[in-house]
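Note that this is a trimmed complex: some chains were dropped, and none of the rest were shifted.
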Amino acid sequence: MDIATLIGIVTAFGLVMFAIGSGIPSFIDPPSILIVVGGTIGVIFVAYPLHTVIGLVGIILKTFMYKVDSGQAVITQLVELSQVVRKDGILALESRVGDIGNQFMSKGLQMAIDGQEPGDIEDILYMEMDKISDRHMKGADILTALGTFAPSMGMIGTLVGLVLMLQNMSDPSSIGPSMSIALLTTFYGALMANIIFLPMAGKLKARSKEEILIHEIILTGIQSLVAGENPRIMEQKLLGYLPPKERKSAFD
Amino acid sequence: MDIATLIGIVTAFGLVMFAIGSGIPSFIDPPSILIVVGGTIGVIFVAYPLHTVIGLVGIILKTFMYKVDSGQAVITQLVELSQVVRKDGILALESRVGDIGNQFMSKGLQMAIDGQEPGDIEDILYMEMDKISDRHMKGADILTALGTFAPSMGMIGTLVGLVLMLQNMSDPSSIGPSMSIALLTTFYGALMANIIFLPMAGKLKARSKEEILIHEIILTGIQSLVAGENPRIMEQKLLGYLPPKERKSAFD
Amino acid sequence: MDIATLIGIVTAFGLVMFAIGSGIPSFIDPPSILIVVGGTIGVIFVAYPLHTVIGLVGIILKTFMYKVDSGQAVITQLVELSQVVRKDGILALESRVGDIGNQFMSKGLQMAIDGQEPGDIEDILYMEMDKISDRHMKGADILTALGTFAPSMGMIGTLVGLVLMLQNMSDPSSIGPSMSIALLTTFYGALMANIIFLPMAGKLKARSKEEILIHEIILTGIQSLVAGENPRIMEQKLLGYLPPKERKSAFD
């Protein structure tokens, strides 16, 4: 659970509402909400295949739920497995694969146990890593698109409001309120883009980079394990992926 | 048929019209439409070769019609063909090639049947994949250009309207309506760009990425098939291209 | 002759003039034209070496004149030459090289006739292809710079006009006309950028991509020819560069 996403959205919205103060009811205009929210949804149907749009709820949930393994934990696990292999051979991993939570690691180990060629294992894992990253980037991509189209629909709504207002300026006292309503769609678009969609896209990208790092560690670890490298050397290699102060050796 | 494109455009336009309400007639100004639509078409003739502009209708239709094979179906088909090859040899594919709908796959298989070198097959398919992707990106590119030039023509129209209005301010009551007409070209440009051209460019890019993935699967599958790999290993490799929950093995 | 460039510019300018209508004289303000056109030229002298600026006229003319060979014609020619080589040997091309209009192809064939190493021919042609593309991109680059600096000079002109107007607001009736003149420089900058420079940059890029494709076809064709490949196989390879519906085989 990525509690920060929730805290951040609540904080930012809370502060905006605090700034509005008692005027909140006048900031809620259903037709304006309809044109910005509905229009953005319409545009996203034009811009993405149906199944991607349907997957959008899952993508948004991911910004709240994303779980990435800790690099240190993954390295400890790989070093331990490497010691098992050194002592009892690769087949000794058979009984352990089931307990491994990380699917990418268990797939790689299973291939090693099955005796597939090191080069093949590397190719398959590398390709899979690549595709996982592509899928995550697709999620960030559609959120960025939402963050671009929402302000555009906001601007379109404001243009509609301005044109309507300008065509009917006989009552000067109505100009202010008409213009304030015209600005509301721009306001909605800015809120949606800058507090929800664009920061969420940022989180998916940041999380994806973290996951890629974990996958690189696993890939390097399995290569080392299959090559029968000394667990100390393997650990030294893997710790290089972490920032110096996070490195803890199992051999110290 | 990509029904989502149609639904999205109708929804977004419908909501804009709903927001305008009874004022719709005043939002239709033929000279303003002429300068934005006609000007954008003129500019696109400057920016692209004639034959590309002529192909524009086809490109736009593609956003409604684009058909991409399902990754799972393609894998099932390749695994089946691989089993045929294992049992009866590569020439047994001869009778099957005609039934294959995907041109890229049938071309690759035909080369395999003709006994061309694996390296040559790979080179030709890889190059063809590259060129197909280039052609699709060219479509997305011209739609993006339309999405950039339409608002520019809209702004030019608004500048014309503003200058005309400012030179003739003797009658204050005409300022509002004049300005509202001046804003209409900006409005048209924003509609064209944000509801039609830019989202359509997005759809072409998304579809092209999906098709590239399918081509990568086919290319890997044919390499595996020509190399006489075990169908199980081949399937394992190919399923790696799909997200985990879409993977269904023919051997389970 | 790329007639589309001319048609596009005339159409877009014509529609802008039609939108202005009888007010055209009031849109022509020589000092404003001087600051935008002259200022943009000045800035381009700062931004590019003298010889590049001098070559600008040639670059602009290219957007009207650019001639790119047809891919189909180039393939037909290469296949024919390949058949000649098969029958009479590479030296039989000697008498034909003079008739080849495409300089890139004739240079490559001349090297083949001179008996240079296939690897050297490939290196030299590849490097030359690269440099041709660099030179074309430099043309698109300077036009893009013009399309960026022209609106900037327009904005600077408008700021000058606004400051002058604001310092002298004693006569309210002069505000409108003063402001309209201030806006003219923004208008000129927008016209120059969006109807001339940016679309022209687009055309050079599009043409350059087409030419690169032709060069890739020629390079692949000459490699195949030097390697003595079967003309059918060569044609099959080369047709892969074209979209399916443009492919016509000489052997059907």
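Think of it as A, B and C in the order they're written, each chain with its own count starting at 1.
In this section, a residue touches a chain if its C-beta (ideal position, glycine included) is under 8 Å from a C-beta of that chain, and two chains touch if they have at least 3 such contacts.
These numbers were taken from a predicted model, which means no experiment stands behind them.
All together, the complex described by this structure holds 5 copies of its single chain type, of which 3 are visible.
Just so we're on the same page, only the chains that are shown with their structure count from here on.
Summarising the inter-chain layout, the chain whose CA centre lies farthest from the centre of chain C is A. Chain C has its Cα centroid 40 Å from the Cα centroid of chain A.
Only residues 31-32, 34-35, 38-39, 41-50, 52-53, 103, 116, 120, 123-124, 127-128, 131, 134-135, 138, 145, 149, 152-153, 155-157, 159-160, 162-164, 166-169 of chain B touch chain C when the two sit together in their complex.
Taken together, the chain C residues at the contact with chain B in this complex read 2-5, 7-13, 15-16, 18-20, 23, 26-27, 63, 68, 173, 176-177, 179-180, 183-184, 186-187, 190-191, 193-196, 198-200, 202-203, 206-207, 209-210, 233, 236-237, 240-244.
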